[in-house]
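All protein chains of the complex are present and in place, except for one that has been dropped.
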Amino acid sequence: MIMSEPRTSKWYIEYSSPYLGHMHGLSELVVSLRTNFQKMDILRSGAFGTCLILDDKMQSTSVDEFIYHEALVHPAMLAHPRPEKVLIIGGGEGATLREVLRHKTVRQAVMVDIDDQVIELSRRHLPEWHKGSFDDQRSVVIATDARKYLEESKDTFDVIITDLSEPVEEGPAYLLYTKEFYQIAVSHLSPSGTLSLQAGTAAIPYLFNFGAVFQTLSSVFPVVAPYQAFIPSFGLPWGFIVASKDRDPRKFDSNSVDSMILERMQGTNDFYDGICHQGLFSLPKHIRKELSSTNVVIEDNRPIFSYH
Amino acid sequence: MIMSEPRTSKWYIEYSSPYLGHMHGLSELVVSLRTNFQKMDILRSGAFGTCLILDDKMQSTSVDEFIYHEALVHPAMLAHPRPEKVLIIGGGEGATLREVLRHKTVRQAVMVDIDDQVIELSRRHLPEWHKGSFDDQRSVVIATDARKYLEESKDTFDVIITDLSEPVEEGPAYLLYTKEFYQIAVSHLSPSGTLSLQAGTAAIPYLFNFGAVFQTLSSVFPVVAPYQAFIPSFGLPWGFIVASKDRDPRKFDSNSVDSMILERMQGTNDFYDGICHQGLFSLPKHIRKELSSTNVVIEDNRPIFSYH
Amino acid sequence: MIMSEPRTSKWYIEYSSPYLGHMHGLSELVVSLRTNFQKMDILRSGAFGTCLILDDKMQSTSVDEFIYHEALVHPAMLAHPRPEKVLIIGGGEGATLREVLRHKTVRQAVMVDIDDQVIELSRRHLPEWHKGSFDDQRSVVIATDARKYLEESKDTFDVIITDLSEPVEEGPAYLLYTKEFYQIAVSHLSPSGTLSLQAGTAAIPYLFNFGAVFQTLSSVFPVVAPYQAFIPSFGLPWGFIVASKDRDPRKFDSNSVDSMILERMQGTNDFYDGICHQGLFSLPKHIRKELSSTNVVIEDNRPIFSYH
Partner (left out) sequence: MIMSEPRTSKWYIEYSSPYLGHMHGLSELVVSLRTNFQKMDILRSGAFGTCLILDDKMQSTSVDEFIYHEALVHPAMLAHPRPEKVLIIGGGEGATLREVLRHKTVRQAVMVDIDDQVIELSRRHLPEWHKGSFDDQRSVVIATDARKYLEESKDTFDVIITDLSEPVEEGPAYLLYTKEFYQIAVSHLSPSGTLSLQAGTAAIPYLFNFGAVFQTLSSVFPVVAPYQAFIPSFGLPWGFIVASKDRDPRKFDSNSVDSMILERMQGTNDFYDGICHQGLFSLPKHIRKELSSTNVVIEDNRPIFSYH
């Protein structure tokens, strides 16, 4: 039986467009500061527990971060036959790293996030996110610009996961979403290499970003598989994409996904399994249509604009 | 390219819990009144176009109502081998009726909504919803209490679709969500009869209602198939259920759904097709777990409480 | 020069009516709990600094509490020729006590607030409010129901200051705003005794409460002098009243107020002086008209209703 409670009077308000806002009832403000790169808040919401917010955009919450991180990481990891070396771009809270390390084949996970204050404050205040993964012997954490890192690196990775905010022109992550960047990324991927990322909301009437990222990846990768998941604290369905050099995760049936999870992963998933995999990649008709009909490719000198 | 616009200053605010709110930027207030049964607003939002709101709960919008209504109607209709006689409970805006009538086998669609002012104002202000379906020769529209109607009726239906707000104690629809009501409903279903309904949000941490409705239906129907769809204007993923006397829609593969659509329906779907069907019914692991572990059955004298 | 800053995303929202709200940008939540009597928040706002909020009503803030407390205390104190014994009803944050103790004639200040947790947490978190006044040798702090206290007491006071929330039926303070209570209070006042209180917003269209309290006091006291002050954090002008057995503060000219302040008070006022006194009691025409035309007297069994 659900107990009724009076409505709170303290709110965090996030806007996804000039005409859409989400209100999160607050019970505590844990961190509220400006790092060298962005505004950072850690707060407690009555609905979603502890929340990490960067530049007024919800990143993840203790109640539903498992959905976001399992959705972002596992399809790309399973789409590679044997991921040993993984690069995470962004992901400062450490939960993407945590999920990557659950794959037994992984020998090294390099995480490159430009903002060492986010990493440090997440390490201190978000133990449920990283669960000690920063201290795993396989982890290498580097605080620098990921594009510069890749341009200068000679390493090859099996999987690259970009865990970043959206590619709006004014955002710091913009140059990590362009065709030029994906060309750099693909040159650092091993023969069966895969890449995954979040691509913004998957909700009509805001499908433009998802479509643009889909088309941009399609101009570089032979296989590009879009999918959606529903992270309640985001207030809208969310788009993700796996791009790969050869294997297509849409071809995995439910049982084979379950078998791979059993064989290749440690611990237990809360969100992702074979049935869930089918749900993720089975997009509604209007989204599939929108993705395929978008004709925008994001380039270094052709950014896309955003709502404020 | 998306043009940037300043944030609006006029908002409709909907609360889904004491700690969660959704803000819709307004451009016009079309209708704002109190009917004999409920508060009713029709307004225009910058994100979702025309919106119908009852008792401060978003019912549907011109931008995404196709998702809600296709998701609510077609799985139940296709789960019946040949639906000829359909009962719609609620659904005053006429879009559920519109989708039902697209099935060529339908000979009669009876819609019972207690609130004739909602029907009348929808007819006038929401032509994109009903698209003339109230005037279809196969339509019978009755403004009365649906439970009383069914209790007194001797008719049998192939499909019953309940298009109502959630079963919270204080709501008018509560007695249309109880075990006793489903027992009445099942007694009015033909041998392969099916029933579908929306069951509230499918979002953690608010899965309780979905679980309770699932268990309540399971106490009456042999087949109960829960699914989710993402109606952007609701701000949260949404739960639906098909209950049936024998056929289970989870067993339909993508191609057979596409074939049935082609064969049995007029016009074109925007949301629902074979691939989408797979996505709807492939629920994430944590939702499946929550649904099966809920142990609440809603009865006439055992309501569930709600958030304010 | 004023530096421009982006709008915050964290807000405390207070409603003064079903159609009026005030939003305070938050930078910190210090205390958030439920005492035995009420909901209590201490938070930091970007505009008003530290804020004390009881039952979702702003009580006072570090930026403008001097206005509220000087306005509440000094007119009543100066309207008495030589206040030695003062009773404060409510006023748990200690600032009313602080201002009372600044009057050199005071030998004893008894403060009766029902909520000892508010007193204790104010003592700890609001040192700018009480400034040590709880520890003044002249202070007597009693945590009990003030009406019961007065009914059982045989003491006489020169000034009674009631520093309470408004007299809405559902509020805890309701029985401290009735004709019966003022009859008790007047029987505990010395021959030139005065009483002051806040009487709710002084803003059209919400003047009803101010008028009702004015009329209720007028049914008991020979002199009733209403006035207004503008506490920015309240978002609306605020009504106050001095009631007295003989002296009328409206007859004090600016110079005589300044002389009394100089002679009878320690420390320096920030808000209140002779000119300000003229401003407080010189009400606009429509407010004077509304006060005199209200014909409601609040009685124990005739409460007034409130907005939600």
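As written, the chains take the letters A, B and C, and residue 1 is the first residue of each chain.
One rule holds in what follows: a residue touches a chain if its C-beta (ideal position, glycine included) is under 8 Å from a C-beta of that chain, and two chains touch if they have at least 3 such contacts.
Since the model is a prediction, treat every value here as computed from it, not as a measurement.
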- Message: In the complete complex, the chain left out here touches which of the visible ones?
- Response: B, C
- Message: For the chain not shown, which residue from C:G21, C:P127 or C:P222 touches it across the whole complex?
- Response: C:G21
- Item | Interface residues of chain C (partner: the chain not displayed) | 1-8, 11, 13, 15, 17-25, 45-48, 63-64, 66-67, 202-206, 208, 228-230, 232, 235-237, 254, 269-273, 275-286, 288, 296, 304-308
- Note on the structure: Interface residues of chain B toward the undisplayed chain are 9-14, 26-29, 32, 41, 43, 53, 56
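Methods note: only the chains that are shown with their structure count from here on.
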- Query: Touching chain A and chain B alike: which chains?
  - Reply: none
- Computed distance of Cα centres, chain B from chain A, in Å: 32
- Message: Based only on mean CA positions, could you tell me how far chain B sits from chain C in angstrom?
- Response: 52
- Query: In chain A, what residues contact two or more other chains?
  - Reply: 11, 13
